[in-house]
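Everything on this sheet refers to the single structure shown next.
One chain of protein is taken out of this complex; the other chains stay put.
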Amino acid sequence: MEKWDGSEGTSAFHVPEWMIQFADQKQEFNKRPTKIGRRSLSRSISQSSTDSYSSAASYTDSSDDETSPRDKQQKNSKGSSDFCVKNIKQAEFGRREIEIAEQEMPALMALRKRAQGEKPLAGAKIVGCTHITAQTAVLMETLGALGAQCRWAACNIYSTLNEVAAALAESGFPVFAWKGESEDDFWWCIDRCVNVEGWQPNMILDDGGDLTHWIYKKYPNMFKKIKGIVEESVTGVHRLYQLSKAGKLCVPAMNVNDSVTKQKFDNLYCCRESILDGLKRTTDMMFGGKQVVVCGYGEVGKGCCAALKAMGSIVYVTEIDPICALQACMDGFRLVKLNEVIRQVDIVITCTGNKNVVTREHLDRMKNSCIVCNMGHSNTEIDVASLRTPELTWERVRSQVDHVIWPDGKRIVLLAEGRLLNLSCSTVPTFVLSITATTQALALIELYNAPEGRYKQDVYLLPKKMDEYVASLHLPTFDAHLTELTDEQAKYLGLNKNGPFKPNYYRY
Amino acid sequence: MEKWDGSEGTSAFHVPEWMIQFADQKQEFNKRPTKIGRRSLSRSISQSSTDSYSSAASYTDSSDDETSPRDKQQKNSKGSSDFCVKNIKQAEFGRREIEIAEQEMPALMALRKRAQGEKPLAGAKIVGCTHITAQTAVLMETLGALGAQCRWAACNIYSTLNEVAAALAESGFPVFAWKGESEDDFWWCIDRCVNVEGWQPNMILDDGGDLTHWIYKKYPNMFKKIKGIVEESVTGVHRLYQLSKAGKLCVPAMNVNDSVTKQKFDNLYCCRESILDGLKRTTDMMFGGKQVVVCGYGEVGKGCCAALKAMGSIVYVTEIDPICALQACMDGFRLVKLNEVIRQVDIVITCTGNKNVVTREHLDRMKNSCIVCNMGHSNTEIDVASLRTPELTWERVRSQVDHVIWPDGKRIVLLAEGRLLNLSCSTVPTFVLSITATTQALALIELYNAPEGRYKQDVYLLPKKMDEYVASLHLPTFDAHLTELTDEQAKYLGLNKNGPFKPNYYRY
Amino acid sequence: MEKWDGSEGTSAFHVPEWMIQFADQKQEFNKRPTKIGRRSLSRSISQSSTDSYSSAASYTDSSDDETSPRDKQQKNSKGSSDFCVKNIKQAEFGRREIEIAEQEMPALMALRKRAQGEKPLAGAKIVGCTHITAQTAVLMETLGALGAQCRWAACNIYSTLNEVAAALAESGFPVFAWKGESEDDFWWCIDRCVNVEGWQPNMILDDGGDLTHWIYKKYPNMFKKIKGIVEESVTGVHRLYQLSKAGKLCVPAMNVNDSVTKQKFDNLYCCRESILDGLKRTTDMMFGGKQVVVCGYGEVGKGCCAALKAMGSIVYVTEIDPICALQACMDGFRLVKLNEVIRQVDIVITCTGNKNVVTREHLDRMKNSCIVCNMGHSNTEIDVASLRTPELTWERVRSQVDHVIWPDGKRIVLLAEGRLLNLSCSTVPTFVLSITATTQALALIELYNAPEGRYKQDVYLLPKKMDEYVASLHLPTFDAHLTELTDEQAKYLGLNKNGPFKPNYYRY
Partner (left out) sequence: MEKWDGSEGTSAFHVPEWMIQFADQKQEFNKRPTKIGRRSLSRSISQSSTDSYSSAASYTDSSDDETSPRDKQQKNSKGSSDFCVKNIKQAEFGRREIEIAEQEMPALMALRKRAQGEKPLAGAKIVGCTHITAQTAVLMETLGALGAQCRWAACNIYSTLNEVAAALAESGFPVFAWKGESEDDFWWCIDRCVNVEGWQPNMILDDGGDLTHWIYKKYPNMFKKIKGIVEESVTGVHRLYQLSKAGKLCVPAMNVNDSVTKQKFDNLYCCRESILDGLKRTTDMMFGGKQVVVCGYGEVGKGCCAALKAMGSIVYVTEIDPICALQACMDGFRLVKLNEVIRQVDIVITCTGNKNVVTREHLDRMKNSCIVCNMGHSNTEIDVASLRTPELTWERVRSQVDHVIWPDGKRIVLLAEGRLLNLSCSTVPTFVLSITATTQALALIELYNAPEGRYKQDVYLLPKKMDEYVASLHLPTFDAHLTELTDEQAKYLGLNKNGPFKPNYYRY
């Protein structure tokens, strides 16, 4: 099989994992033709998927139903069978979940209202591949209300909420997704979204890049009609930049991952809360007085450090970047090398995006009962593989909590086997998902309606004005009252009264 | 007189004041040929100038000496008279001040050491126009140690520390500056730096743009030999962007004002401390339980809010930008319009960069004893002029503190007459000045040594790697230990082990 | 049945609930002869009980075993049958739980070591009535190691961990307790501890006062040999003060509830963490930007406020006590009446110890999705009964989470049906339990060994020196290094080098 982006990853930033995996994949693609399970990089959406995986998916009991959805004949109440879900009869339960989510996604609901007259997505044919949750359903139905036709598959074989998928199918959305797809199912579902007689997509909404990949590989001609791609995951965005560098990106793409609101909410603010939640739910530990080392002082690390300091922990920070390091100093954290504090800390938290930040050597030197977890990226930061040796005993003491026991009796408490703590062991508020979903909707509208020439075959950040608009739609949640510039002030500042209010390089 | 940049300010951001002033100036330039006193925009350096104004300038008594330095015949101990300062005999006192400053500017001292062998500024002829303080002296002598020849004037007629100027002159630096220059003196001093027989500058270090302006106006041919301009003030940078837009910038310019470390230190971290200091020194107020409204939630507003919240004040925020507004919400501040809280607050602080944020109407509605001050920009934010009406009585109760008294007896406590509180009423740590000075030095080195073609006739931000280098030079102050990437990690991340570590759009 | 303490509660502080309940009880005592379920006032121990109730008790499956333990014939491996537990065969599992708890209760383990030589409780015959959890087991076995003989019953019909009870029975402790006792069982178990041939207790360790009550009622003569009572619950302590006032307390009693370490840990520090945990686990809400009103600014309220403020919530406080109110002001919280903010807040938290703090009228005025919960005391603070009216619909959306729905569709999110949130919906760290258990052990030692006359027939606080000792035993957990006074300093301060270090009225 041919390489789909043709690039040699050179100066990749922060998401190089994919490159390596992609390299592996080239050899193995025929054997294991899916990258399933390697993604889940979008902190928020993936979160909900995990969450649903562990709990919500058991909304209704369908354990007795072993038939593959692909083998079932199902129709919704209007007689359509253009979908493939676990059980169309679960629609009612799913609808209730969607209604609850609607209450906490005021921005999308506001978009629906404002678009009642004009339909900014009239004529849009959107093919989507995301986690399928109640929040995504609110997004999808908003896109519909704005005039779009949608077809949808899941971007993760585990994360689909069957009841929500059923509710969408019942409402007439061609959804092809269920919890527990095989790899073959995964690609079959994507193909069913794309390969339709008499219907050709003109917009792509992707999370992870698999849908985009599939079209590149199978239906490259389809891109002639496609107006743009909206991609929200780190991995997917990285792939797009690779394509762009290689000169192979043939439509404009919008990187919604790096918009300000998404970055700050998914990282700083969300992690500030989820680090506490994740640690409490797994270990019931007391934060007060505990010594913690946080590896990495990016947005995620900043959130973790702020929360733990506020709860009375003593926090040390490690960094490779001198600017972030100086920020850590000014924020009141001792900047150390991991070796210097590894013997004394009660908790080690990785937030680097790097690999092997915590090595076996570090693990060997930790004190008894030290808790080790990863808030950063994928499952590479802690060298968990190094713990799979005969002399160490693993003891599963709770869901997501392992004691790894040294011959001398020392125990390390490893959370989520080194995978992302906040994906595995805490939940994400709908409010955060709302920001991401609104950003996606606006990105689709922008790309679909952009005049010829505004966007070339490149990867773009959401225009600042739209980023500001997403933010403004979420202010009512806080009963927050924005001040308007007077004409005189706007003139003085040389600004349009409606924004954008900052230069592009502004750092917030 | 002709307009020197030829541009019509259109989309100016955050520094439009200058445009307006420039407009005024066009008519008045012949009458009032200097923009003196209108600048002082660099938060840190200007700070020191004010500081010195109020106290340090009285180091040694020279009040009996009314002769203009221009009329004096002075020689330093080596017989040179290529300088013009208040009193060369004050050199010893100034030298002591410089030595104290050296102790707290480790980064510059480290630069001197590293450059003992190679002289990266060998052959550089730098003409500078900045505040002349002990910290600037450390910078200047560092430039000298790196191989440069320097000539220097003051960028502000009040901010020169005469003793420091004397010490520099004694050491052989051609310095033309004294405290209390007339406007004519101001331009004369600048001219003496530039218009020298047998010496032509090839680098400009400017703070406010007056030096650059002068050369543009008087000696435009000089730019043929000039390799670049380093400008640190908001105003000066704005002028450069205007020139660039108008196609009239004929050398590369480095905007050091917007480098990460300078922004964060001069704004967020510095204001976090100086808002408390400024309020205490002027009013001796207790922060606990006080209701405060902070107008603007940029870096300055963020710093003010964080400090006051930490000290037990109840803080409200106003914003025009929905993104900053959403940050304020997530950080735990009620976002309001000024009108909504103006009757109840004990303190009003402006941090917007805007004009007339606090109007007479607001002032009329404030409660008795309300404190009003400006941390943002220039003196435009509070409409102080509106208080100069017959029915209101002004009472000066302390230096920088006025009571404005309404007919019914209500008093407003106005600080620094609406000018910047932190320039007027608090000090700035040498550590902050050290960061700025180091950035300037590195910018000069970069521009001077850049290979042909790296920089065009445009305005540049400091390369990220240099920004990181400035940060790293300041880490030893905190005994901070940076972690180094392993080869494997650097490869995994696709990064050079020595940085830069982040993409340019990274927000920190 | 006669009233057992003969007093009329007059100036009761903070635990008046009991008086009222006791009044009710007088009429109903014959019908419902036990106060079971009304207690659970000790924040920490009760916590563990609830916890175990919901999860831990399902350690091992014994659901098939419906036989009452009272009807079973069981022997431990040494042949003793002086106990009554659910299933002696679960001992091994319980032992493992105890061992895990031992690791986190270093103070008790240290006590065991120090007492290996001397046995400060040699000869002590302690009858106890507490929650029976792994942590209590560590306490009980420590008392044994110190020389005491113990007999034990449960103070709550639901809170016993059957496996732990089995482990204790297997080790030779006469334990009479199982999860799911009837009221008759409850008193039978207590009686089996007390009414033993050839064994008479000389010390009482009580939690809630039922054991003490039983002995007063049934075996008043037993008090002749009893050296003292140690009581840890608010309710039990209140009962003792009532007895004392009425002149009916015939032995010294130690109030360990009000020792400094217990107060601060069980309240301020513990609630600081559990409010976040309880809200997250039940609602997955985001704290940032949320408006919260906390009713009451005692230790519990202080803890809740500090945590929520730190997480970015905007917190309002209500208070009746002007001193606490002034503290709230100085700590940066707006002091309001509940009515003033009830329409705008997202969360209402009660921490008052009072009743009907949140009334139906308040509930009627709350906005949609407002969360209401109780961190304070018992289940009286929110008038939940007022919500049991036909026009309101209750919907159980999760365990411990009800939506109460108004006719117009407004939903209130009621947590734990108004019972204590931190007992129902969060966990308590073993570290906190360790402090309480250590205090109990030291109180027993003190009362048992006190010379004749040190304690009269009254209620005492733990001597400050012992409070300090408990604290010192917990410092190693934090690797904390205490400074010792020099002889000169001790003399200067007029203090003994070993403490106590503060006067009794010191407030910490």
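Chains here go by letter, A, B and C, matching the order in which they are written, and residues are numbered from 1 within each.
Heads up, the rule we're going with is that a residue touches a chain if its C-beta (ideal position, glycine included) is under 8 Å from a C-beta of that chain, and two chains touch if they have at least 3 such contacts.
Quick caveat, the model's predicted, so the values are computed rather than measured.
Across the entire complex, the residue among B:Met285, B:Leu392, B:Ala450 or B:Ala490 in touch with the chain not shown is B:Met285. Interface note: of B:Arg112, B:Lys125, B:Arg192 or B:Arg272, the residue touching the hidden chain in the full complex is B:Arg272.
The omitted chain makes contact with just one of the residues A:Cys189, A:Ile314, A:Val413 or A:Val459: A:Ile314. The chain not shown here touches subunit B at positions 103-104, 269-270, 272-273, 276-277, 280-281, 284-291, 307, 310-312, 344, 368-369, 426-432, 477-480. Mapped onto subunit A, the interface with the missing chain covers residues 288-289, 291, 309, 311-314, 329-334.
Mapped onto subunit C, the interface with the missing chain covers residues 9-14, 16-17, 19-20, 258, 260-261, 263-265, 269, 318-330, 334-338, 340, 353-357, 380, 461, 467-469, 471-472, 474-475, 478, 480-486, 488-489, 492-495, 499, 501-503, 505, 507-508.
Throughout what follows, only the chains that are shown with their structure count from here on.
Counting the residue numbers used at the interface between subunit A and subunit B, over half appear in both copies, so the two copies meet with largely the same residues.
Taking the mean of the C-alpha atoms as each chain's centre, subunit A and subunit C sit 42 Å apart. Chain centres here are Cα means. That of subunit B falls 59 Å from that of subunit C.
With centres defined as mean CA coordinates, subunit B is found 41 Å away from subunit A.
Shared contact sites, meaning residues of subunit A that touch two or more other chains, fall at 269, 478, 480.
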